[in-house]
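Handing you a structure now.
The other protein chains are all here in position, but one chain of the complex has been omitted.
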Amino acid sequence: MAIIGNPKYAERIDHHLAKYETKRSAVMPLLFIAQEEYGWVNAEGIDEVAQILNLDPTQVKSIAGFYTMYSERPKGKYWLQVCTDLPCALKGADDFHAWLKDELGVEEGGTTKDGMFTVEHVMCLAACDKAPMLQCNFHYVENLDQDKMRELLAKWRLEAAQAANGRG
Amino acid sequence: MSDRVTINVDGKDYAVAAGSNLVDAAKWHAGNDIPVFCYHPKMEPVGMCRMCLVELGTPSRDRATGEVMLNDDGSPQIRYFPKLQTACTTTVSDGMHVKTNTQAVIDARNDVLEFLLSSHPLDCPICDKGGECPLQNLTMRHGPQSSRMYFEDKQLLEKHYPLGDLIFLDRERCIQCARCVRFQDEVVGDDVLAFHERGRRLQIITNSDPGFDTYFSGNTTDVCPVGALTTTDFRFGARPWELNEVPSISPWDAAGENINLSMRLDRDFGGKAQIKRVMPRQNERVNEIWISDKTRFGHHFTRSEDRLTLPLMRAGGALRESNWSAVTPAIAAALESADGDVAAIAGGSMTNEDLWELRKLVEGLGGSRLGAWMPTHGGAEIVAEVGVGFGTNLGQLGRGDAILVIASDLEEEVPMWRLRLKQAQDRGAYLVVANARHTRLEDFAVQGARNDKVVEGDFIRYGAGEAVAVMQNLSADQPEIAERLSKAENLVIVAGAEGLTLDGSKALAQAAANFLIESGHIGRRNNGLLIPFPGANGMGLHYLGYRPEATLDIMENPPKTLIVAQAELLDDDPAARAWLSRVETIIYANFFDDGISELADYVLAIQSFAERDGSFVNGERRVQRFYTAQGPIGQSLPAWRVFGGIRQALGNGPLQPSAAAVMLDLSDKISEFDGITYEALAQVKREFPDVGGRDQYYGGTAYSNTGGLGVQIPTASDKRKGRRPRRLNAPEPPAASANEVLLMPITRLYNRQRNFAPTLILAPRILRPFAIVNSDDAAAMGIGQGDIVEIRAGEAVVRVQAALSDDISAGAVALPRHLTAEAIPLAITAGSISKIAEAVALAD
Partner (left out) sequence: MHILLRGRDIENIKQLDVYEGHGGFAGLQKALAMTPSEVIDVVKASGLRGRGGAGFPTGVKWSFIPQHEPVKFVTVNADESETGTFKDREIMEENPYQLIEGSLICAYAIQAKAVYIYLRGEFWDIGDQLDECIESLRAKGYVGENIMGSGYNCEVYTHLGAGAYICGEESALLNSLEGYLGQPRVRPPFPAQKGGGLYKEATVVNNVETLANVPFILSEGADAFKAIGTEQSTGNKIYCVSGHVKRPDNYELPMGTTFRELLYEQAGGPLYEERPFKAMLPSGGSGPIVPLTDEVLDTPMSYEDCANIGTIIGSASIIVMDETVDMTWVASKVTKFFQHESCGKCTPCREGTYWLDKVIDRILDGRGSPEDVKRIADVAENMAGTTLCALGDFAANPIIHTIRHFPDDFARHVQT
């Protein structure tokens, strides 16, 4: 589908357009909506955001490229961003991150073959007292260890399978 | 407040303009070149590159009294900032102290250069910018001896990234100064370049469709302070130090952009000098330091294989190659036998010298009809009276001033004017665009804000053909707009001819003149009328006696013998074949054979602007000369020599020895040219910003103007004040019957005209033939987006694609000239439109 004319987003788009003094200010929230719709910030999403805001698509692409939370590449259903910044690293986050990649069989930034998980490391997420931690699709999961992580992976796999069945 | 302040640079005081930028002030007044990369005097400072760091201090003031505190010796106490400051983001203030030669400053410059070079490839010997590169230059002057970074740790980036058809980006060379991005955004108003990613990964991108596509894109390669941006045209074409810069003038439109032709002897061109690139030449009143892409890339026709190289003469029914010594007396004889029924039609890019010799030839034979081609834009005589005042500089229009553009699509007709008027609006001028359809400039007029700056503008949409009435009744029908225009400190009106007949365009000019006169906006600089005449010398045609009205007369009552010079009649006028067939003898002088050779008796190879000296008068009435850059193509001659030679053969006086001599002759006879000599035209003086210096901060070396700034012809109202509005003989606006539409010929900058075709790199930008049709009209006629329609009007029959639009008035169809192989009507006319095939994809 698209984001323009999609009833799912109409209200949110209007809310964002209303809250700023200029249309251009809404580029960030709208890019999040595009990412939600397409799973990543693809060319369609950029063009639609540009159209809504009356901007050149170059400007929108530029914004998408500057910020790390917009993915300009497709990613897994669960986008796992492990904090490996200094405070977390002092509590074993580097090892945890390496283990997780091993466990899922992916390289840094890579996605599992089944398209389920993308793993990458990120800078400090303001959760240093709860290391190791990660962010899954922008929701925090804290005080992790390998056992807890295995359970979570299983849970997410199940969730995804159920969702697929529910639909099919 | 005084307009001067005193600043102290390295211990010496200088009086500088208040409010000026410190980099500019130091350079202009103190001769101190504070090095810069990101700063450019034509753009807002951004303080990014950190090359311009200086020690900066201001006088300490007593908190209570506000008085400057003094040292024991009576000198003011200076408080220096603890950190070095960027000069480029500093505005001068009275008593400011600047140190540019301390160890801290020297170290900082050295460090910034080391940082930049740590990522920059060392490929100067193969770089297009090598030899005129600010980075290279500043490194020699301020830089570290060698890089201390590890070569193998350098990022490897794309070296040949096409941003579009015209501009390539070398991502390794880019130093992230954002000059290109800012040029497109601030100067042009098309923000199609931007940064992507961040940190060291920051790089220039475009995500527009098509790629980097504006009419000014080439200027980014000039402002780029390194060789990161190059044009497809010049890439690897030559080393800058092998080039010889020849001052010239753009042959395309009424702006008269000053250019330099960068010449190099070329093996592919028989070892002769060849144009390797076209660069802007600084002339702040005309084009500042910018040129349009058409001017930059349109030069290829000058050495096209298809150029005429010889005179041709009809013998035994066929045109045969000949030579000047045979052709000249033959033409003289033919002209003599016409018994005075001789007329001439000259194109809009003929030089003054050519026009003068042609006129002398015709008048010497007793002929009097001198026609201007194309006969579309009237009102040159009105410009001569109330044109923009002597000393006008569109670059000075700003807050408190106003601009009205009516019946013209300046982006397509005179892109440089569109650029400069948009800039004037950025500086605060009120911009009104009036037309029967949407044009690019209207986008700017209707914007409320640009780059966080409030911009003021309005637009008026009128029915096709109604421009005169709109101008005439502006105060009654658009009182608010009229009021703002009238009250403006300075007012410039650009009156075009779109949607008008010749009479209509003349009436529009008069209506505009009346408005200017009534509101007191004439006879002063930065006030008055501009008309975007086609070609580079529309006003020259007028001053030398060529009239579009005469052309219409010639078309109606063709003479026995007609001289056609640099005018592509068949391409421009669907009726030309018919009326030319009534001429007995046609003498045709041009660069190319455009098909008229079927009809012509003599076809004369003449030289282009690149091969000879000459002069044009631009739309602002500035006489500007250009110089010989390349050798002649074959046996071609300058047109003035051809006509002068024939005149001599007729015994009407001697042939002038040079273009300069022709100018002396004509300035003697034509009062407006009084005092205009090649010497006067060659005068230059230092202009702000100073872009030509050794420092090369602002781009390539070719900016510097060694060819002259030209001389502006005053208007009648500059000389004598107190004009009165004239009664206006407004012709009936054109009307269409029930089954017809009004066809408005419009101009496209990139088109299929003969001179433009050899510029292959721009060929992909030429749109397929189309016509803009009002959406509601289209619906009523069953025409869909992209459908093929046939348009008929008089002799004209063309098939084009329909482009539906809500932004064109009902009943009007805009039909671009020179996109179709067949000519379209010269002026607005009633015609029919009908669908003949379903849509094909409209996109190119």
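Order of writing sets the labels: A and B. Residues in every chain begin at 1.
FYI, contacts are C-beta pairs under 8 Å (C-beta built on N, C-alpha and C of every residue); 3 or more make two chains touch, one makes a residue touch a chain.
Note that this is a predicted model, so its numbers are computed, not measured.
Chemist: Check the options A:13, A:52, A:125 or A:144 and report the residue that touches the missing chain.
Modeler: A:125
Chemist: Need a quick check: the contact residues on chain A for the chain that isn't drawn.
Modeler: 19-22, 24-29, 31-32, 53, 62-63, 66-70, 85-87, 89-91, 122-129, 131, 135, 138-140
Chemist: I need the residue numbers on chain B that touch the omitted chain, in ascending order.
Modeler: 45-51, 53, 83-84, 86, 89, 108, 111-112, 114-116, 118-119, 148-150, 153, 155, 175-176, 195, 197-202, 452
One rule holds for everything that comes next: only the chains that are shown with their structure count from here on.
Chemist: So how far apart, in whole Å, are chain A and chain B when each is placed at the average of its C-alpha atoms?
Modeler: 48
Chemist: What does chain A use to touch chain B in their complex?
Modeler: 22, 46, 56-62, 65-66
Chemist: Touching residues of chain B toward chain A in the complex: what are they?
Modeler: 190-198, 205-209, 449
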